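Before I ask anything, let me first share the structure, which is written out below as structure tokens.
The block that comes next holds subunit A.
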Amino acid sequence: MAKVTFRIERCKGCRLCLTVCPKKIIAIDESTLNAKGYHPAGVTEPEKCIGCAFCATMCPDCVITVER
Partner candidate 1 sequence: MGEKILMKGNEVIAEAALRAGCRHYFGYPITPQTEVAHYMARKMEEIGGTFVQAESEVAAINMVYGAASAGVRAMTSSSSPGISLKQEGISYAAGAELPIVVIDIVRAGPGLGGILPAQCDYFQMVKGGGHGDYHNIVLAPQGVQEMYELVVDAFNLADKYRNPVVVMGDGYMGQMMEAVEFRDVEKIERPEKPWAACGSEMKREHNTITSIYIDPDVLEAHVNHMNEKYKVIEQNESRVDVQNCDGADVIVAAYGTCARVTKNVIKDAAKLGIKVGLIRPITLWPFPKQAFEKYATTPRGFLTVEMSMGQMIEDVRLALNGKNTVEFYGRTGGNVPAQKAILEKVIKIARGEGGND
Partner candidate 2 sequence: MSIVFQRPHALIDKPLHYCPGCTHGIIHRLVAEVLDELGIEGTTVGVASVGCTYNSYEYFNCDMVQAAHGRAPAVATGIRRSLPDRTVFTYQGDGDLAAIGTAEIVHAATRGEKITTIFVNNAIYGMTSGQMAPTTLIGQVTTTTPFGRKPELHGYPVRVCEMLSTLEGAVYVERVAVNNVQNIRKAKAAIKRAFQVQQAGLGFSIVEVLSICPTNWGLSPEKALEWLGENMIEHYPLGNYKNVVLPSDKPASKE
């Protein structure tokens, strides 16, 4: 049981989290723009998350909180 929360208003859409997710369940949400004008990242299949925190470790902007 694991949960990641993305604080999308802080996301700059840099995609670094995508590159490290072992489950490949993070994607850029092209349908959303945050206040800074970026398409933010988010989890597509939350049930597959293992709470490894790789995404949060790689995120330069402290967008991601991980619970397990």
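Selection rule, in plain terms: all candidates are chains of the complex that A comes from, given by their letters.
Please note the rule applied: a contact is a pair of C-beta atoms (placed from the backbone, for glycine too) under 8 Å apart; a residue touches a chain by one contact, two chains touch by 3 or more; residues count from 1.
The structure presented is a predicted model; accordingly, all values stated were derived computationally and were not measured.
Engineer: Considering only this complex, which of 1 or 2 touches subunit A?
Structural biologist: So the chain touching subunit A in this assembly is 2.
Engineer: So in the complex, the part of subunit A that touches candidate 2 is made up of which residues?
Structural biologist: 1-3, 10, 12-16, 18-20, 36, 38, 51, 53-54, 56-62, 64-68
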